[in-house]
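Note that one protein chain of the assembly has been removed; the remaining protein chains are unaltered in position.
By letter and in written order, the chains are A, B and C; residue numbering begins at 1 in each of them.
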Amino acid sequence: MFQIALYTSLILSTAGLLFQVYRFKKKGSLWVPKLKLNLDLKPALFNTIFQSRLFRASKTRWAVHFLVFSGFIYLVFFHALDELTVFNLFQYYQPTLDPFQFLRNFAGFLVLVGCIGFLFRRSFNTRINQDNKIKYKGIFSIILILLVITSGFMLETIKIISEPAFLEMVEDYSDLDEETGLDNLKIYWKTHYQVSFKKDLLITEDTLERGRLLNNDYCLDCHSKIKSAFVSNAFAMHLGKPANFLNHYRADNWLYPIHYLLSFLMLVCLPFSRFFHMLLIPFASARHKVTDKYFQKKAVFIHPATLAACTNCGICSEVCSVYPNFLITRNKQILPHSKIESARKIIFTAHLKPEELNQLQLGNDDCTMCNNCTDICPSGIDLQGLWKTLPQTLQKMGYPDNYTFVKDKALQEWGNKESEKEQATGAHELTENLTGRVYSFENCVQCTICTNVCPVVAYGGNDNDMTPQQIMNLLRLGKKQTAAGTRMVWNCLTCYLCQEHCPSEIKVADIIIELRNISNQAADRLKIMNAADKANKL
Amino acid sequence: MKKNQHPVKLPLLVATGDDIVETDVLIIGGGVTGTGIARDLTLRGLDVILIETSDLNAGASGGNHGLLHSGARYVCSDPEAAVECATELEILKKNAGHCIEETGGLFVAVKGDKENYITDFPDMCKKSGIPSKKIDPKEAREMEPSLSDETIAVYKVNDASINPFKLSIENINDAVSRGSCYLSHTRIETFKIENKAIVYARVRNQISGEIYKIKAKTYVNATGAWAGSIAAMAGIHISMVFSKGSLLVTSKRITKRVISRLRKPTDGDILVPGGVVSILGTTSVRIKSPDNIYPTVKEVDYIISEGEKLIPELKTCRYIRAYAGVRPLVSMGKGDDRDVSRGFTLLDHEKDQVHNFITITGGKLSTYRLMAEKTSDIVCKKHRVSVECRTKTIPLPSTHSGEWSEPGVLVNDPFKSDALEDPFLCECEMVPASAINTVIDSIKNNGGKPDLSSIALRTRVGKGPCQGAFCSIRILSHLHDRGEIIGQTGINDLKYFLNERWKGEQSLLWGQALVQSSLKEMIHCGLFGLELV
Amino acid sequence: MKDKKYITCDITVIGAGFAGMVAAARASALGLKTVQTGNSSQLYFASGLFDFLGVYPLHSRIPLKDPRTGLELLQKEMPDHPYSKTGLEAILKSFDFLARFLQSTGLNYVKPDKRNRSVLTAAGTFKPTCMIPETISKGCLLKNNTPLLLVDFKGLKGFCAGQMADVLKKIHPNILTLSVDVPGEGGDLNPTYFATLFEDSSFLKKLATQISPFLDKVELMGMPAVCGVNKSLDALTRLEKMTGLDIFEIPMMPPSIPGLRLKNAFEKKLAENNVHFLTQAKIKSPQFNGSEFVLDAVNQNMETQIRSRGVILATGRFPGGGLHAQRGYIQETVFNLPVYQPDKRSLWHHINFFEQQGHMINTAGVETDNVFRPVDTHGAVVYENLYAIGTILAHNDWVRLKSGSGVSAVSAFTSVNDFYKKSAAGH
Partner (left out) sequence: MKLAYFPGCKINFYLRDYDTSFKSLMEKLGVDLVQLPFNCCGYPARSTSFEISVFSSIRNFALARKYDLDIITPCKCCFGQLKYASYQWHENKELKQRMDCLLADENLFWDGKTKIKHLLSFLYNDIGVLEIKKKIDHKLPEKKIVTQYGCHALRPFTITGFDNPHAPGIFEELINITGFKTVEWSKSTECCGNPIYTSNKNLSLKILNSKLKAASESGADHICTACTHCQIQYNDLSFQNECQKHNITPVLFTQILGAALGIKKEKLGEDRLPIFDLRVS
């Protein structure tokens, strides 16, 4: 059965891997131009083995992660695969011998502590928790690890206390029976190896000493002191009465398959769960940044495999420059860890609601390209490359950035929706409200100085429509929405020359900026409306 | 812009020497009544010439609130007129919707207004069948936040605002497109009367100085305040009384609805929104002659002091201009001119021994169509034409050249595509060169001569805050560029135009308006030295 | 809590229009530590022509050939007019100072002549003025028979050569016109940007080619005043060399490029002279503590307390904000000085815009003593070291008299000199 399970899981895992590779290739061909892989191996190696990027990002998180990583690596290579590794290295190898017994426990302990650390962080980290959907992502993998480790410890514990196992061993490796002092050995093992016997045994110094001698003769070659299995031993010591019960039902026999089945499950899940990051991060951190070549070739995404390397750790969001934007708009798609999740959805499942897409466009628009997230990403994903390419993708999907949207929109269409918008705007929005108050622009004396000093008017040519003064006049004529839809409002450099030169001291630039806010809001609404229209038609 | 919508081009009247132009009906006076009659008669199949001594809406038609009464204002003083207003309102809403903004109206009483008028008001409305609805003052202040906090009673009625310029332009455009003829700047010199009938009218083109005759079967005198002097030419005496009403235009629209004071109609108690501005009025001052009228400082201050009781903001807001109109009243009685008669006077001069001469005067903007209908009825009777009036049913078409008289009109698309090729000549009201060109063509089609004043009449040019300071010279340049003006007339035209604008500003120049006008004087007197020319 | 700064200085000039600039120029030239507040954009409205006295008496409606004759009569008839307080010599001196000051910034003016100069304007009319930029000066060569080419530019609104030619035809029959399609530019041309194009040789060359067909037909060429911003004379001379014509600029409506040149010149030179300029700052609650003025110059984000021994009030009239008209009366906005004004609003304006005597409101303003210190209703000086200069002064309808720059310059010059003399004596 072990063999069947092993091979099945190996086959499944390989199949999964192949599938993923195929998927990346297929999706990749949709989104990414054919570029050489162009790998840079040194940092990748470094990052893979020592998680150097994570170390740079956060020492504590690195410490916790490294607990799991190192423990896990040990367990995989020196426990699960012991037949391939330690057996060949050490002739005398026995899993119950020190240092192996101790190291196994220690490694398991490390993983256990690390995993608890993971869970702990998930409950207390502030920024990542802003997105509940992501908060619990990957928790399956953590729990699976926990289960494997716990089942391992439980198995060991049970084996320690198990009378039947003890008796089997005695039978296999000695010729002892009741007469030849089996009881003495039992007594010794009860005291020093925590075996739980049904029968009460009389413990005296004498019997214990005899048991010790028997132990030296028969057992010591293969069994180090049980104290070194400090986790399982501790469990065993505190197990108490249920031990007999477990012994009776041969818990060791059925815990063993549980343990390896869980382990195999992990293997199967490797390509489909968070475990996959173990393979993807090396790949991601080996890849070069998005270069201009991508843009020239009109590529719209970074490589899907790189994208999949994200572990939702949320460190990127902790350094995000525009976090305050999120605090006000509560648009999760501002935070990089949410954005990348959405990007993954777009590329792999393509199921995003219009509002979500719009939010993503808006959130991504807020990005200042400060590169903080990319710089810190422990997985080495070129996040900024993604943020740069994302607008093109979204535009193709019908969610252009607001500038393009407004530019392509006829002013007429803009004006037609004016009335309905009038109700929606201005509600509870904290602004200077310059555009809403006549006195902020009515003092215009039509001298056209603002227009004359404006670099956009001077160099804009066909790119521009209105002049700053005409914007003021549109406002006076009650055409706020039309004014908001003009290109001038979007082309404005906010250089404040107009405002500085206005003889009537009208806050021309501030008004134009406020109009751009209005225009942005209007564009958002229109885009959602358009999307809804489209959906309705379909 | 749809370029193919120009009015049908008329064969230009080339009248020289003793040439006689013949027609069925000669209408004198290009106000709303005159243009209304022209359209009415044309629709009934008559051939019409309309002459106007200056240009459209030069008299009271251009000097009023632009208010379409629901009738509520007259329920106490003149219930008959009230009913007329109510019926006409419905017809106009249906047929000339593009000239009308259905704002709705509020009648508002503030502390200190007479109690019994307030309490009687709803009953009187009911009697005349005019819908009105009582509104809680608090709620009213939510609807119109600028209302005084001393508001004590509010009634909602169906008042609406109308653009009288657009109305006249559309009426005459429709008449012309159906084959009638409009001659602006054409003045009656004399009537030739023989056998108790007018044989022909000698007219003079005010611009070219040409004199010629127009021979018609019937002559309609629709000259409003000048009805008396025209009638006198035919030897008929009409006793006219002139009452000047002044109005103020604010720089922004203060209320959404028409606001009237809930009291016996007097001065400064109506505020009518018109596009992006509000118009506050009026006064009632007896004057001797309807010529050369303008609002005085005293009137302006009085109107504001009355208006601010209703809407306190009127005290501090910026005013763009003031203008005045003359109510022509055929009066016999005494007292306030408002009491005399707001109903119209239709005189068939058959009784005065001139058979083919009709005078229509008085009345109000709200009932212009009815006045035109009644007048046309008489004309038709004289012509033995038995076609029913059709202005009740046939909607007034909307033409392109009428569009630009609308405040705040934006033909949106050109901005995106043609902004570069189509500069704004008037920046305040955003009138592009293409619009000016359309209007120039339309004026020329009607046989007129495009100049600053006639363009300003048909567009928003000069009506914004700068009051012609910047746009005048730009448009003058444009006219020269197009070759519409040749020779010296340009400067005189400019001076005349600026002076006309000035009449409307000089009484309310303080604060920012004074700043603007100082700038205007700096440009036109300081730099160009126009006062020396 | 706004940022607060403290400055101590000799003299504060409130206002950055023409008069304020001259005052600051004079004060800094005399070595006074000067602070200036205001909005210099008012200079965009300046024609760049310095008038002395263009018309007097007003009802004559004839431009004065020689301003001195008008001045004599004016001094006799209008003893309250600012000119009556200074005399011819001070006026000429102030013009001279101004010319030298501007020369030092690279802006050349033609010094005053005994006769007024007639400058052709964009409306086709002539404006009598005294001192003019060199770029405009050749327009005064215009004689009846000089063949003249008037050039306008498509897209430059409010300037039409054809219209000017039409107006001028009566007195000057020999005019050709040309409307230039500006290469590389479409649609509206905004003067300030357009003017910078003239500083580019390749643009001038293209322009010269367009003019070339007219070269043998005319001797003189007039064009709108947009020939370069900072190096206007240089640009004009280059164009003259390319075409071989005498060229002059024609002032047009605001924003005026000659005004912009003045603005740039003043701003640059005054900054070099260490005049501390607080732009758009408003003076709030000025106080005098017996020895110096304490002025709070308030910005949106900053408050500057200025301590200054002297103050020059050059806030201008209504457009500059020095005077403010309520519905019933006129106020001075900074010190709330008494304002000479018509009794009631109905007297402010005449019903005829072009009324030959001018509008009465234009004579309103601050009355001063002979060195331009404001006086109260009893004729007593309000503050020892407070001066009012420029268009804010009463009894000077500068628009109609064509005396704006002259009064501004002479009042600025006289008042700063007076303050300097006093403080020199005091030290």
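Worth pointing out:
Please note the rule applied: a residue touches a chain if its C-beta (ideal position, glycine included) is under 8 Å from a C-beta of that chain, and two chains touch if they have at least 3 such contacts.
Owing to the predicted nature of the structure, the values given are computational and were not obtained by experimental measurement.
Within the entire complex, contacts from the absent chain reach the displayed chains A, C.
For the chain left out of this panel, the touching residue among A:I226, A:L394, A:V456 or A:M472 is A:V456.
The residue from C:A29, C:L71 or C:A281 that touches the chain not shown here is C:A281. Interface note for the absent chain: among C:Q300, C:N336 or C:T377, the touching residue is C:Q300. Although one chain is not displayed, its contacts with chain A can still be listed: residues 319-325, 327-329, 362, 365-366, 368-372, 375, 401, 403, 429-432, 455-456, 459-461, 463-464, 490-497, 499-500, 507, 509, 513-514, 516-517, 520. Residues of chain C in contact with the chain left out of this view: 1-3, 5, 40, 196, 199, 229-230, 263, 267-268, 270-272, 277-281, 299-302.
Please note the rule applied: only the chains that are shown with their structure count from here on.
Chain contact topology: the protein chains form a complete graph, every chain touching every other one.
Comparing mean CA positions across the assembly, the chain most remote from chain A is B. When C-beta pairs in contact are tallied for every pair of chains, the largest tally goes to B-C. We define each chain's centre as the mean of its Cα atoms; on that basis chain A and chain B are separated by 72 Å. With each centre defined as the average position of its C-alpha atoms, the distance from chain A to chain C rounds to 68 Å. Along chain A, residues 445, 447-448, 461-462 each make contact with two or more other chains. Annotation for chain C: residues 45, 186, 188, 254, 319 touch two or more other chains. In the complex of the two chains, the chain A residues touching chain C come out as 445, 447-449, 451-453, 457-458, 461-462, 467, 500-503, 505.
Listing the residues of chain A that touch chain B in their complex gives 410-412, 414-415, 438, 442-448, 461-462, 464-466, 469-470, 473-474, 476-479, 482, 486, 504.
If you check the complex, the residues on chain B that touch chain C are 294, 296-298, 301, 304, 419-421, 423, 425, 470, 473-474, 476-478, 480-481, 483, 485-488, 490-491, 494-495, 498-499, 501-503, 506-507, 509-511, 514-515, 518-519, 521-533.
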